[in-house]
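Of the protein chains in this complex, all but one are displayed in their positions.
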């Protein structure tokens, strides 16, 4: 009953499930942006520095989303 | 064992699962509304400007919910 | 292999899954209650007005939980 | 194909799934503890009163976790 097509199907299903992790960076980066907007509202002169630390944090928060993307691409193109 | 009905069934199940993403915009827009109410409470004279930036953010937050809606409609009417 | 019992079983499983939505109103209403307590702590004289707007928001937040309840009851008693 | 072992297996799987609810009390009680620490930091003299209301809220937040525990125990020992 279980054959190569089963493995491919599970790999493709897993690729889709892996992408759920994308909600994490999405939420976290939105929180970072919310605090960035709040900080600029309080101290508009520091907008440049706020922007740079916010973008640094957002870039670091992107990592787990990229891990999921890599795993999903491996599952789709190497294992399915 | 697996036939066209299996594909249709999975497509319809996927359509339902896709709509789970709707919880994201729902939460995020509620957060935006909560801060909108807070901001109007602090500075009622700025209510118009608060409303316009709040509605802008809520409209942008709607996008992922619309993506899910589109995917669900495709799954239901084109693939099932 | 798939028969009326399969449909009934999936309907009952779906009824249980539908109730997961209840976590949303539960969280949101708890947030509303947390801010209600905070607001009364800051301004105890406004307790009546705080209570009325808090209960209004909590009632509106209940809606999605009621939708899930209705769908679950339909799934259990009409489709299973 | 479906027999008593299927029912037992689903009951045990359901018992495991039921315990997922434990994340709710865990998060909520952590939020309560976070605000308790914040409140003691602001007003250390009120530490006793803060502790008692925090523990009251944490005890109430425990209820859904206990419901899940009871359902899981019923599923494991009475239905599986």
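Labels A, B, C and D are assigned to the chains in the order they are written; within every chain, residues are numbered from 1.
We take it that contacts are C-beta pairs under 8 Å (C-beta built on N, C-alpha and C of every residue); 3 or more make two chains touch, one makes a residue touch a chain.
Computed from a predicted structure; not experimentally measured.
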Among the chains presented, those that the missing one touches: A, D
Touch residues of subunit A, complete complex, unshown partner: 1, 24, 28, 31, 64
Residue ranges of subunit D at the interface with the undisplayed chain: 1, 23, 26-27, 30, 34
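Keep this in mind: only the chains that are shown with their structure count from here on.
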Numbers and ranges of subunit A residues touching at least 2 other chains: none
